[in-house]
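For reference, the structure is listed below as structure tokens.
Here the complex is missing one protein chain, while the rest keep their positions.
This part shows chain A:
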Amino acid sequence: MTKQQANWSPYDNNGGTCVAIAGADYCVIAADTRMSTGYNILTRDYSKIIQLADKSVMASSGFQADVRALQKVLAARHLIYQHQHNKQMSCPAMAQLLSNTLYYKRFFPYYAFNVLGGLDSEGKGCVFTYDAVGSYERVGYSSQGSGSTLITPFLDNQLKSPSPLLLPAKDAVTPLSESEAIDLVKTCFASATERDIYTGDKLEIVILNASGLRREYMELRKD
């Protein structure tokens, strides 16, 4: 007598890839806009990026219904924070909130693979990368989603700082300029689009710096 398997799953994977890179005084957060299910495309124009606070932007790939629910919960919690503290949440604070929110559903997780990007209280770029249940780490750059296996090795080659054992300690953030980082992101996605069927259509790039938030788009291959 074999164990009965589930004939229905509460989850689906809508694919897509997210990337974030932290700079000395900026942060670049990017994601493609393709939403798929199985071998089909649901839409070519769905944003996976949301601005949670003045200086925090989150990009999430995975199951977009869970992503949407997660975004709403975080937005509501941010409102409460603003009422209580009379100010916006800092990016590191939002990072902890996201981790706690994810772990809260440890036994029925949000199927969301998140990167949180923004500026810390000193104005330096920060990127936090997560797994589905809230384990997180501050890093200089990160990629999540279906194309992450293609992009991460490339970013390691371009951005990875020398071993942390070296002295003096090197900053995690990249010395690249803002425009160089944006070009790097575009290159990443152009390459990932070639080989990952779930990545493509259009690239949405959000750039956060001292002057505020800015959006750029780039067309990607639609096949």
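Everything below uses one rule, namely that contacts are C-beta pairs under 8 Å (C-beta built on N, C-alpha and C of every residue); 3 or more make two chains touch, one makes a residue touch a chain; residues count from 1.
Keep in mind that, in the parts below, contacts and distances are computed from a predicted model.
A.B. asks: Would you kindly match the missing chain to its UniProt protein name, picking from "DNA damage-binding protein 1", "Phospholipid-transporting ATPase", "Trafficking protein particle complex subunit" or "Proteasome subunit alpha type"?
C.D. replies: "Proteasome subunit alpha type"
A.B. asks: Contacts of chain A with the missing chain: which residues?
C.D. replies: 72-73, 76, 79-80, 83
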